[in-house]
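What you see is the complex with one protein chain gone and the rest in place.
Showing subunit A:
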Amino acid sequence: MLVNRSKTQRMHIVEQLGHALDFHIQPLQIRGIPLEMIALTSLVDVGATARRLSEAGREHASDWEELLGALGAEATQEDLVKGLLEGRTLILQPEGTGAAWVQSEVQQLNRPVGTTNNQNILVSSQTGFIEDLTTNIGLIRNELRSPDLKLANIDIGSREKRRILVLSLTNAADPAFVTDIEKALQEHANTPFASLQQVSRWLRSTPRWSPLPSFVKTESPHEVAFFLKKGRIVLLVEGYPEAIVIPVELPDLFIADTDRDYTPVTAFMIIAFRILGALIAIFAPATYVALISVNPDVMKIELIYSIAQSRVGVPYPSLTEALILLFIIEMLFEALVRLPKSIGPAMTMVGGIILGQAVVEANLVSSLLIIIIAASTIANFTVIGYHFTLVIRLWRYIMLLFASIFGPLGIVCGFYLMLSLVSSATLMRHPMIPFKPVTKKE
(Lines give C-alpha, C1' and ligand atoms only; values in the text may rest on other atoms or scores of the structure.)
Protein backbone atom coordinates (compact mmCIF):
# COMPACT_ATOMS: atom_id res chain seq x y z
CA MET A 1 0.00 0.00 0.00
CA LEU A 2 1.31 3.36 -0.92
CA VAL A 3 0.89 6.19 1.48
CA ASN A 4 0.65 9.58 0.01
CA ARG A 5 1.32 12.37 2.36
CA SER A 6 2.01 16.04 2.15
CA LYS A 7 5.45 17.49 1.84
CA THR A 8 5.49 18.22 5.55
CA GLN A 9 6.44 14.57 6.02
CA ARG A 10 9.92 15.29 4.66
CA MET A 11 10.07 18.61 6.48
CA HIS A 12 9.30 16.78 9.68
CA ILE A 13 12.16 14.33 9.22
CA VAL A 14 14.64 17.05 8.34
CA GLU A 15 13.56 19.09 11.30
CA GLN A 16 14.06 16.23 13.70
CA LEU A 17 17.17 14.60 12.33
CA GLY A 18 18.59 17.17 9.86
CA HIS A 19 21.09 18.53 12.33
CA ALA A 20 22.67 15.12 12.92
CA LEU A 21 26.10 14.38 11.54
CA ASP A 22 25.06 11.00 10.22
CA PHE A 23 21.84 12.21 8.54
CA HIS A 24 22.05 11.41 4.86
CA ILE A 25 19.73 12.49 2.12
CA GLN A 26 20.60 11.63 -1.46
CA PRO A 27 18.74 12.13 -4.77
CA LEU A 28 18.64 9.02 -6.91
CA GLN A 29 17.12 8.06 -10.22
CA ILE A 30 16.04 4.51 -10.43
CA ARG A 31 14.40 3.13 -13.59
CA GLY A 32 13.75 6.65 -14.70
CA ILE A 33 11.97 7.74 -11.57
CA PRO A 34 13.69 10.40 -9.47
CA LEU A 35 13.52 9.89 -5.77
CA GLU A 36 15.29 10.69 -2.53
CA MET A 37 16.92 8.16 -0.27
CA ILE A 38 17.07 9.02 3.43
CA ALA A 39 19.03 7.04 6.02
CA LEU A 40 21.40 7.41 8.95
CA THR A 41 24.93 6.65 7.81
CA SER A 42 25.90 5.39 11.24
CA LEU A 43 23.36 2.59 10.97
CA VAL A 44 23.12 2.06 7.24
CA ASP A 45 25.82 1.50 4.68
CA VAL A 46 24.41 4.16 2.32
CA GLY A 47 26.76 3.50 -0.58
CA ALA A 48 25.96 -0.17 -0.73
CA THR A 49 22.24 0.45 -0.38
CA ALA A 50 22.23 3.02 -3.21
CA ARG A 51 24.22 0.67 -5.42
CA ARG A 52 21.80 -2.15 -4.81
CA LEU A 53 18.83 0.05 -5.54
CA SER A 54 20.42 1.25 -8.78
CA GLU A 55 20.95 -2.32 -9.91
CA ALA A 56 17.22 -3.00 -9.59
CA GLY A 57 16.74 -2.82 -13.35
CA ARG A 58 17.44 -0.90 -16.50
CA GLU A 59 14.08 -0.52 -18.20
CA HIS A 60 11.98 2.44 -17.19
CA ALA A 61 9.23 1.90 -14.79
CA SER A 62 5.92 3.33 -15.69
CA ASP A 63 5.02 4.62 -12.27
CA TRP A 64 6.00 4.77 -8.58
CA GLU A 65 4.04 1.75 -7.57
CA GLU A 66 5.72 -0.46 -10.14
CA LEU A 67 9.05 0.78 -8.90
CA LEU A 68 8.22 -0.13 -5.34
CA GLY A 69 7.25 -3.59 -6.45
CA ALA A 70 10.54 -4.00 -8.27
CA LEU A 71 12.51 -2.78 -5.26
CA GLY A 72 10.63 -4.93 -2.77
CA ALA A 73 9.77 -1.85 -0.81
CA GLU A 74 7.53 -1.84 2.18
CA ALA A 75 4.85 0.66 2.89
CA THR A 76 5.38 3.15 5.68
CA GLN A 77 2.89 3.04 8.42
CA GLU A 78 4.37 4.32 11.64
CA ASP A 79 6.51 7.22 12.61
CA LEU A 80 9.18 7.67 9.94
CA VAL A 81 11.74 9.09 12.38
CA LYS A 82 11.51 6.01 14.56
CA GLY A 83 12.04 3.77 11.56
CA LEU A 84 15.13 5.71 10.55
CA LEU A 85 16.49 5.39 14.08
CA GLU A 86 16.01 1.66 13.86
CA GLY A 87 18.34 1.60 10.89
CA ARG A 88 15.90 1.45 7.99
CA THR A 89 16.19 3.27 4.71
CA LEU A 90 13.44 5.49 3.41
CA ILE A 91 12.76 6.40 -0.19
CA LEU A 92 10.69 9.47 -0.89
CA GLN A 93 9.19 10.91 -3.99
CA PRO A 94 10.77 14.32 -4.53
CA GLU A 95 7.46 16.05 -4.05
CA GLY A 96 7.14 14.18 -0.80
CA THR A 97 3.91 12.56 -1.83
CA GLY A 98 5.05 8.96 -1.48
CA ALA A 99 7.34 7.22 0.97
CA ALA A 100 8.42 3.63 1.45
CA TRP A 101 11.00 1.55 3.31
CA VAL A 102 13.59 -0.36 1.40
CA GLN A 103 15.91 -3.04 2.65
CA SER A 104 19.06 -1.44 4.17
CA GLU A 105 22.56 -2.70 3.92
CA VAL A 106 23.27 -2.44 7.65
CA GLN A 107 26.50 -1.21 9.16
CA GLN A 108 28.22 -3.94 11.17
CA LEU A 109 27.83 -2.62 14.71
CA ASN A 110 27.92 -5.83 16.69
CA ARG A 111 30.96 -7.74 17.72
CA PRO A 112 31.13 -11.27 16.46
CA VAL A 113 29.96 -14.11 18.66
CA GLY A 114 32.86 -15.03 20.84
CA THR A 115 33.64 -16.50 24.23
CA THR A 116 32.09 -15.09 27.37
CA ASN A 117 33.88 -12.10 28.78
CA ASN A 118 33.08 -11.93 32.47
CA GLN A 119 32.19 -15.51 33.11
CA ASN A 120 34.61 -18.36 32.96
CA ILE A 121 33.26 -21.54 31.52
CA LEU A 122 35.32 -24.60 32.27
CA VAL A 123 33.45 -27.29 30.47
CA SER A 124 30.57 -27.06 27.96
CA SER A 125 30.06 -24.63 25.12
CA GLN A 126 32.26 -21.57 25.17
CA THR A 127 30.11 -19.16 23.20
CA GLY A 128 28.72 -16.12 24.91
CA PHE A 129 25.90 -13.72 24.21
CA ILE A 130 26.47 -10.48 22.37
CA GLU A 131 24.50 -7.25 22.39
CA ASP A 132 22.29 -8.15 19.44
CA LEU A 133 18.98 -9.79 20.31
CA THR A 134 18.56 -11.78 17.12
CA THR A 135 21.99 -13.31 17.43
CA ASN A 136 21.28 -14.20 21.05
CA ILE A 137 18.04 -15.95 20.13
CA GLY A 138 19.97 -17.78 17.48
CA LEU A 139 22.51 -18.90 20.04
CA ILE A 140 19.77 -20.18 22.32
CA ARG A 141 18.02 -21.99 19.49
CA ASN A 142 21.33 -23.55 18.63
CA GLU A 143 21.47 -25.03 22.13
CA LEU A 144 17.81 -25.84 22.43
CA ARG A 145 16.24 -27.00 19.19
CA SER A 146 12.75 -27.29 20.55
CA PRO A 147 9.43 -26.12 19.15
CA ASP A 148 8.33 -25.53 22.73
CA LEU A 149 10.52 -22.47 23.07
CA LYS A 150 8.12 -19.60 23.42
CA LEU A 151 9.17 -16.02 22.82
CA ALA A 152 7.18 -13.00 23.85
CA ASN A 153 8.26 -9.57 22.77
CA ILE A 154 7.72 -6.53 24.97
CA ASP A 155 8.93 -3.04 24.14
CA ILE A 156 9.69 -0.94 27.16
CA GLY A 157 10.14 2.81 27.18
CA SER A 158 8.33 6.04 26.56
CA ARG A 159 10.20 7.88 23.81
CA GLU A 160 12.88 5.37 23.01
CA LYS A 161 11.91 1.77 23.15
CA ARG A 162 13.98 -1.08 24.41
CA ARG A 163 13.05 -4.56 23.42
CA ILE A 164 12.75 -7.26 26.04
CA LEU A 165 12.18 -10.86 25.09
CA VAL A 166 10.54 -13.26 27.50
CA LEU A 167 11.63 -16.80 26.80
CA SER A 168 10.10 -19.88 28.29
CA LEU A 169 9.71 -23.54 27.52
CA THR A 170 6.02 -24.34 27.35
CA ASN A 171 6.48 -27.92 28.49
CA ALA A 172 8.58 -26.98 31.52
CA ALA A 173 7.57 -23.55 32.77
CA ASP A 174 4.49 -22.80 34.79
CA PRO A 175 2.20 -21.03 32.28
CA ALA A 176 0.56 -18.91 34.99
CA PHE A 177 3.94 -17.65 36.06
CA VAL A 178 4.88 -16.78 32.49
CA THR A 179 1.66 -14.83 31.99
CA ASP A 180 2.19 -13.05 35.27
CA ILE A 181 5.64 -11.93 34.22
CA GLU A 182 4.50 -10.83 30.78
CA LYS A 183 1.62 -8.91 32.28
CA ALA A 184 3.84 -7.21 34.83
CA LEU A 185 6.21 -6.12 32.07
CA GLN A 186 3.37 -4.97 29.80
CA GLU A 187 2.03 -2.77 32.58
CA HIS A 188 5.25 -0.81 32.50
CA ALA A 189 5.62 -0.69 28.73
CA ASN A 190 5.52 3.09 28.79
CA THR A 191 8.00 3.59 31.62
CA PRO A 192 11.49 4.60 30.54
CA PHE A 193 13.90 1.70 30.93
CA ALA A 194 16.74 2.49 33.31
CA SER A 195 18.21 -0.68 34.75
CA LEU A 196 17.70 -4.36 35.29
CA GLN A 197 17.00 -3.66 38.93
CA GLN A 198 14.02 -1.61 37.81
CA VAL A 199 12.73 -4.60 35.88
CA SER A 200 13.08 -6.81 38.92
CA ARG A 201 11.08 -4.23 40.89
CA TRP A 202 8.34 -4.42 38.31
CA LEU A 203 8.30 -8.14 38.84
CA ARG A 204 7.41 -7.44 42.47
CA SER A 205 10.35 -8.97 44.24
CA THR A 206 9.90 -8.72 47.99
CA PRO A 207 11.03 -7.48 50.42
CA ARG A 208 11.74 -4.22 48.64
CA TRP A 209 14.84 -3.36 50.69
CA SER A 210 16.30 -6.83 50.34
CA PRO A 211 19.90 -6.90 49.13
CA LEU A 212 19.29 -10.25 47.47
CA PRO A 213 19.10 -10.10 43.70
CA SER A 214 15.95 -11.54 42.22
CA PHE A 215 17.61 -12.82 39.08
CA VAL A 216 20.64 -14.73 37.93
CA LYS A 217 22.67 -13.36 35.06
CA THR A 218 24.45 -15.61 32.65
CA GLU A 219 26.43 -15.06 29.50
CA SER A 220 26.28 -18.62 28.34
CA PRO A 221 23.52 -19.92 26.01
CA HIS A 222 24.27 -23.37 27.35
CA GLU A 223 23.28 -22.28 30.85
CA VAL A 224 20.19 -20.54 29.54
CA ALA A 225 19.07 -23.78 27.93
CA PHE A 226 19.68 -25.53 31.26
CA PHE A 227 17.58 -23.00 33.16
CA LEU A 228 14.81 -23.08 30.58
CA LYS A 229 14.59 -26.84 30.89
CA LYS A 230 14.30 -26.43 34.64
CA GLY A 231 11.22 -24.32 34.06
CA ARG A 232 12.72 -20.90 34.63
CA ILE A 233 11.97 -17.87 32.55
CA VAL A 234 14.69 -16.04 30.69
CA LEU A 235 14.63 -12.36 29.79
CA LEU A 236 16.80 -11.07 26.99
CA VAL A 237 17.20 -7.32 27.04
CA GLU A 238 18.38 -5.49 24.00
CA GLY A 239 21.89 -4.21 24.48
CA TYR A 240 22.76 -6.52 27.36
CA PRO A 241 25.09 -9.35 26.47
CA GLU A 242 23.59 -11.39 29.29
CA ALA A 243 20.45 -13.36 29.82
CA ILE A 244 18.45 -12.75 32.95
CA VAL A 245 17.05 -15.84 34.58
CA ILE A 246 14.08 -15.48 36.90
CA PRO A 247 13.25 -16.44 39.53
CA VAL A 248 16.46 -17.04 41.40
CA GLU A 249 16.61 -20.00 43.75
CA LEU A 250 19.05 -20.56 46.56
CA PRO A 251 20.77 -23.57 44.96
CA ASP A 252 21.76 -21.36 42.01
CA LEU A 253 24.44 -19.88 44.24
CA PHE A 254 26.11 -23.20 44.69
CA ILE A 255 25.08 -25.51 41.89
CA ALA A 256 26.15 -24.63 38.38
CA ASP A 257 24.87 -26.16 35.21
CA THR A 258 28.34 -27.36 34.32
CA ASP A 259 28.57 -29.40 37.52
CA ARG A 260 26.58 -32.07 35.76
CA ASP A 261 29.53 -32.69 33.53
CA TYR A 262 31.55 -33.99 36.45
CA THR A 263 31.08 -37.29 38.15
CA PRO A 264 28.55 -37.08 40.99
CA VAL A 265 31.20 -37.48 43.67
CA THR A 266 33.42 -34.68 42.41
CA ALA A 267 30.40 -32.49 41.73
CA PHE A 268 29.30 -33.03 45.32
CA MET A 269 32.75 -32.07 46.53
CA ILE A 270 32.77 -28.87 44.50
CA ILE A 271 29.31 -27.90 45.69
CA ALA A 272 30.30 -28.60 49.29
CA PHE A 273 33.32 -26.35 48.88
CA ARG A 274 31.17 -23.56 47.49
CA ILE A 275 28.83 -23.75 50.47
CA LEU A 276 31.78 -23.85 52.83
CA GLY A 277 33.25 -20.88 51.00
CA ALA A 278 30.11 -18.83 51.45
CA LEU A 279 30.00 -19.68 55.14
CA ILE A 280 33.67 -18.84 55.67
CA ALA A 281 33.30 -15.58 53.78
CA ILE A 282 30.44 -14.53 56.02
CA PHE A 283 31.60 -15.90 59.34
CA ALA A 284 35.39 -15.70 59.46
CA PRO A 285 35.87 -12.00 60.30
CA ALA A 286 32.89 -12.04 62.65
CA THR A 287 34.22 -15.08 64.47
CA TYR A 288 37.59 -13.39 64.84
CA VAL A 289 36.03 -10.35 66.49
CA ALA A 290 33.73 -12.41 68.69
CA LEU A 291 36.51 -14.64 69.94
CA ILE A 292 39.12 -11.94 70.36
CA SER A 293 37.04 -9.36 72.14
CA VAL A 294 34.07 -11.02 73.71
CA ASN A 295 34.65 -14.67 74.52
CA PRO A 296 38.29 -15.70 74.28
CA ASP A 297 37.60 -18.36 76.87
CA VAL A 298 35.94 -20.67 74.38
CA MET A 299 39.29 -21.17 72.67
CA LYS A 300 41.97 -23.57 73.72
CA ILE A 301 44.62 -22.11 75.95
CA GLU A 302 47.37 -22.56 73.35
CA LEU A 303 45.35 -20.56 70.87
CA ILE A 304 44.55 -17.84 73.40
CA TYR A 305 48.22 -17.20 74.02
CA SER A 306 49.39 -17.44 70.44
CA ILE A 307 46.71 -14.95 69.40
CA ALA A 308 47.41 -12.71 72.37
CA GLN A 309 51.07 -12.63 71.41
CA SER A 310 50.27 -11.75 67.82
CA ARG A 311 48.15 -8.89 69.04
CA VAL A 312 50.58 -7.37 71.50
CA GLY A 313 50.91 -3.68 70.75
CA VAL A 314 47.90 -3.45 68.47
CA PRO A 315 46.26 -0.24 69.63
CA TYR A 316 42.72 -0.79 68.34
CA PRO A 317 39.89 -3.01 69.46
CA SER A 318 39.42 -5.95 67.17
CA LEU A 319 36.39 -4.45 65.40
CA THR A 320 38.32 -1.37 64.31
CA GLU A 321 41.19 -3.57 63.31
CA ALA A 322 39.00 -5.76 61.15
CA LEU A 323 37.23 -2.78 59.61
CA ILE A 324 40.51 -1.09 58.64
CA LEU A 325 41.62 -4.14 56.74
CA LEU A 326 38.23 -4.84 55.20
CA PHE A 327 37.98 -1.27 53.92
CA ILE A 328 41.39 -1.56 52.31
CA ILE A 329 40.28 -4.74 50.57
CA GLU A 330 37.02 -3.15 49.43
CA MET A 331 38.90 -0.19 48.00
CA LEU A 332 41.23 -2.56 46.24
CA PHE A 333 38.25 -4.28 44.60
CA GLU A 334 36.71 -1.05 43.47
CA ALA A 335 40.02 0.23 42.16
CA LEU A 336 40.64 -2.97 40.25
CA VAL A 337 37.31 -2.65 38.48
CA ARG A 338 38.15 0.87 37.30
CA LEU A 339 41.77 0.30 36.41
CA PRO A 340 42.95 -0.60 32.93
CA LYS A 341 43.91 -4.24 32.62
CA SER A 342 47.60 -3.42 32.34
CA ILE A 343 47.79 -1.72 35.74
CA GLY A 344 45.59 -4.22 37.57
CA PRO A 345 48.30 -6.74 38.53
CA ALA A 346 50.56 -3.98 39.85
CA MET A 347 47.70 -2.79 42.02
CA THR A 348 47.12 -6.30 43.38
CA MET A 349 50.79 -6.45 44.25
CA VAL A 350 50.79 -3.14 46.09
CA GLY A 351 47.48 -3.71 47.77
CA GLY A 352 47.77 -7.32 48.67
CA ILE A 353 51.36 -8.04 49.43
CA ILE A 354 53.10 -4.80 50.31
CA LEU A 355 50.26 -3.19 52.21
CA GLY A 356 49.41 -6.40 54.04
CA GLN A 357 52.98 -6.90 55.15
CA ALA A 358 53.48 -3.29 56.12
CA VAL A 359 50.29 -3.08 58.10
CA VAL A 360 51.37 -6.00 60.25
CA GLU A 361 54.86 -4.62 60.75
CA ALA A 362 53.46 -1.26 61.75
CA ASN A 363 51.47 -3.10 64.43
CA LEU A 364 48.19 -1.77 63.17
CA VAL A 365 46.59 -5.17 62.83
CA SER A 366 47.56 -8.63 63.96
CA SER A 367 48.97 -11.13 61.53
CA LEU A 368 46.18 -13.56 62.29
CA LEU A 369 43.63 -11.07 61.04
CA ILE A 370 45.44 -10.82 57.71
CA ILE A 371 45.06 -14.56 57.32
CA ILE A 372 41.40 -14.42 58.23
CA ILE A 373 40.55 -11.53 55.95
CA ALA A 374 42.46 -13.13 53.10
CA ALA A 375 40.64 -16.42 53.61
CA SER A 376 37.31 -14.67 53.81
CA THR A 377 37.98 -12.66 50.66
CA ILE A 378 39.04 -15.66 48.66
CA ALA A 379 36.09 -17.66 49.94
CA ASN A 380 33.76 -14.83 48.97
CA PHE A 381 34.25 -15.54 45.29
CA THR A 382 33.51 -19.23 45.41
CA VAL A 383 29.78 -18.66 45.08
CA ILE A 384 28.31 -18.43 41.62
CA GLY A 385 27.29 -15.02 40.35
CA TYR A 386 28.80 -11.65 41.07
CA HIS A 387 25.47 -10.36 42.41
CA PHE A 388 25.56 -12.86 45.25
CA THR A 389 29.17 -12.09 45.98
CA LEU A 390 28.11 -8.54 46.71
CA VAL A 391 25.40 -9.73 49.08
CA ILE A 392 27.93 -11.86 50.94
CA ARG A 393 30.28 -8.90 51.11
CA LEU A 394 27.52 -6.84 52.66
CA TRP A 395 26.47 -9.50 55.11
CA ARG A 396 30.03 -9.84 56.31
CA TYR A 397 29.74 -6.34 57.77
CA ILE A 398 26.39 -7.01 59.37
CA MET A 399 27.78 -10.13 61.00
CA LEU A 400 30.84 -8.19 62.11
CA LEU A 401 28.62 -5.65 63.82
CA PHE A 402 26.56 -8.31 65.56
CA ALA A 403 29.67 -10.19 66.63
CA SER A 404 31.29 -7.11 68.09
CA ILE A 405 28.20 -6.37 70.15
CA PHE A 406 26.98 -9.78 71.23
CA GLY A 407 29.92 -12.07 70.59
CA PRO A 408 29.31 -15.63 69.45
CA LEU A 409 25.64 -15.19 70.31
CA GLY A 410 25.53 -12.27 67.88
CA ILE A 411 26.85 -14.49 65.12
CA VAL A 412 23.94 -16.81 65.74
CA CYS A 413 21.55 -13.82 65.65
CA GLY A 414 23.04 -12.55 62.40
CA PHE A 415 22.83 -15.97 60.83
CA TYR A 416 19.23 -16.24 61.91
CA LEU A 417 18.45 -12.87 60.33
CA MET A 418 20.19 -13.90 57.15
CA LEU A 419 18.24 -17.14 56.95
CA SER A 420 14.96 -15.35 57.55
CA LEU A 421 15.80 -12.82 54.85
CA VAL A 422 16.58 -15.55 52.36
CA SER A 423 13.45 -17.46 53.32
CA SER A 424 11.21 -14.44 52.96
CA ALA A 425 12.57 -13.35 49.57
CA THR A 426 10.07 -13.91 46.79
CA LEU A 427 9.59 -12.87 43.18
CA MET A 428 6.03 -12.93 41.93
CA ARG A 429 5.05 -15.11 44.89
CA HIS A 430 7.82 -17.48 43.92
CA PRO A 431 10.03 -18.13 46.98
CA MET A 432 13.80 -18.06 46.76
CA ILE A 433 14.04 -21.30 48.70
CA PRO A 434 12.32 -23.83 46.50
CA PHE A 435 10.65 -26.15 48.95
CA LYS A 436 8.10 -27.89 46.86
CA PRO A 437 7.23 -31.44 45.94
CA VAL A 438 9.59 -32.86 43.37
CA THR A 439 8.02 -32.81 39.93
CA LYS A 440 9.62 -34.30 36.90
CA LYS A 441 10.52 -31.64 34.36
CA GLU A 442 11.00 -32.26 30.64
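By definition in this document, a residue touches a chain if its C-beta (ideal position, glycine included) is under 8 Å from a C-beta of that chain, and two chains touch if they have at least 3 such contacts; residues count from 1.
The criterion applied here is as follows: contacts and distances are computed from a predicted model.
Between the names "PTS sugar transporter", "Germination protein", "Thiamine permease" or "Cytochrome C oxidase subunit IV", the one given in UniProt for the chain missing from this structure view is "Germination protein".
Contact with the omitted chain, checked across A:G47, A:P207 or A:P317, is made by A:P317. Of A:I307, A:V359, A:A379 or A:I392, it is A:I307 that touches the chain left out of the display.
Of A:I292, A:V359, A:V383 or A:M399, it is A:I292 that touches the chain left out of the display. Take subunit A: the residues that touch the chain left off the picture are 291-294, 296-297, 301-302, 304-305, 307-309, 311-314, 317-318, 404-407.
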